[in-house]
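In this view, the complex is presented without one of its protein chains, the others remaining in place.
This part shows chain A:
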Amino acid sequence: MSFQGKKNIPRLTSDRLIIKGGKIVNDDQSFYADIYIEDGFIKQIGENLIVPGGVKSVDAYGHIVIPGGIDVNTSLQAPHLGMNPADDFYHGTRAALAGGTTMIIDHVLPEPGSSLLAAYDQWRDIADVRSCCDYSLHMDITRWHEGLTEEVEALVKDKGVNSFLLFMAYKDKYQSSDSQIYEVFGLLRDMGAIAQVHAENGDIVEEEQKRILELGITGPEGHVLSHPEEVETEAVYRAITIAKQANCPLYITKVMSRQAADVIAKARKKGMVVFGEPIAASLAMDGSHYWSKNWAEAAAFVMSPPLSQDPSTPEYLNSLLACGDLQVTGSAHSTFSTAQKAVGKDNFTLIPEGTNGIEERMSVVWDKAVATGKMDENEFVAVTSTNAAKLFNLYPRKGRIAVGSDADLVIWNTKEARTFSAATHNLTVELNIFEGMECRGYPEVVISQGRIVLEGGQLNVTEGLGRFIPRKAFPDYVYKRIKARSRMADARGVPRGNYDGPVHDVISATKSMPSTPTTRGPPCPGKTVLAAGRNLHQSGFTLSGNQMDDHIPRRTAQRIVAPPGGRSNITSLS
């Protein structure tokens, strides 16, 4: 078992620990055994282990020991209007550890038009000195053009990034057109990476925003009014359609509504390689708070896609998570203080988006899904950790308690409950969207890289201790099926003789409707588009540059003059 990038990782820890008497819970089974940890790895699992003297013993009697959680979606550094999130890599990862999450995957958000590699380096620089737990990075593609192909390749091959996010919303800012999405999906499939999408129809959202502002609605309720559920559902549907065409694995971030979840579930039933990520907020809360008379509270809930106004949504999403229609959970943690949110006090479209959830995620899932009997402890481990590790190629280094795996463990108290509150949380923001919610299940002890970081309610984190975990391309969990389909999907033409009948003359005709997509470009934000350009193909001119039929490749070489079975009579009428 050699893990990717193992050699590059400095051995910071040399703690030795033995966890005694706990029930080890993996995604496939649970069993009683002790765990011996040395140098940040699990060295032995079993009963009556022979270990060196002077080892610190951790008592886990009566609790379960689970692989540390993996939070697949955080934005601890992505700026909005020049403001940085209130919880940065230090505060965010600290809160993550406090909640039983020992690894996060953060989103790198480059400025549209700037270099992906530069943004990646910037994120690495900050996270390496600030992060308290292991982390990895998704790359967001905020403005696609062909020139980025090389950067994407470099990120996949040299930088350990195997997931890229595209935005279907945020028109004229981050939004990609369908053609661009198709292109990127094709590239990502070739690279062996996973395509993620922020799924909302940005065109509709923008029109709705205009309309709602015109109605004089400027408060946070305008946010949810301008982002109706159907708009999320539509984009999910479209992304799935394109992914199917491109044979690219698709991962939908932030599944917030019943309908969107249904579309994913249905696509999976049809055999699509698509994954859905509900987040802490959508699994626990609904959108009724947008109508709060307290502006600050209403604004704290602003995120995209918004929380659904349908109060049955959280339970429904939990059920789908339990039955496997949705697979992983994130937090989409991106917090802004009330003063930062207040930038949009007179216009909801300016309110920075994002909610908290990094600390609460594990408890929320336990309380809503396990305590209610929707899933068992093993499924809990699957959706909070193992599935994410498999999907993003971190398994079995992360996401499993096994000899050789990283010693990222949580001793989980399944019996008692605690209450979330802004007064007690480990974040810097004034409001907690889960305020007052009582959750069963919480971490007693958290071990990150073999070191105890939470014990007896005390956090002992070390800033900058978190390592970057590179992720290799072509995760088996995802790409085995994709590869098989690529082999199957070869389209074949029909061997025919030459058509030798009369051909209508069109060259002399003036009213030409060229079928080549060259003149009026799509509203792709990257390229400059000419306003209603004159179509040169329609004039009598001959151009020496690109020609109308340039895109017809190797025409003559493909012709089969004598097809097997003899030449068919292709002009006969039946």
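One rule holds in what follows: a contact is a pair of C-beta atoms (placed from the backbone, for glycine too) under 8 Å apart; a residue touches a chain by one contact, two chains touch by 3 or more; residues count from 1.
Following the convention adopted for this analysis, contacts and distances are computed from a predicted model.
J.: Tell me the UniProt protein name of the chain this structure doesn't show, selecting from "Translation initiation factor eIF2B subunit delta", "dihydrolipoyl dehydrogenase", "Histidine-containing phosphotransfer protein" or "Dihydropyrimidinase-related protein 2".
T.: In UniProt, the chain excluded from the picture bears the name "Dihydropyrimidinase-related protein 2".
J.: For a quick check of understanding: of A:D87, A:D134, A:E151 or A:E221, which residue touches the chain that isn't displayed?
T.: Only one listed residue reaches the unshown chain, and that is A:E221.
J.: Looking at the whole complex, which of A:D28, A:D121, A:D172 or A:D476 touches the chain that is not displayed?
T.: Considering the complete complex, A:D172 is the one touching the chain left out.
J.: Hey, which of A:G54, A:G373, A:G456 or A:P502 is the one touching the hidden chain?
T.: A:P502
J.: Taking the entire complex into account, which one of A:S308, A:Q340, A:S363 or A:S405 touches the absent chain?
T.: A:Q340
J.: Take the complete complex as the reference. Which residues in chain A touch the chain that isn't displayed?
T.: 79-83, 111-114, 170-173, 177-179, 182-183, 186, 201, 203-204, 206-210, 212-219, 221-222, 225, 228, 230-231, 233-234, 237-238, 241-242, 244-245, 291-296, 298, 337-340, 342-343, 345-347, 349-350, 422, 430-431, 491-497, 499, 501-504, 506, 508-526, 528-532, 549, 551-555, 557-558, 563, 568-574
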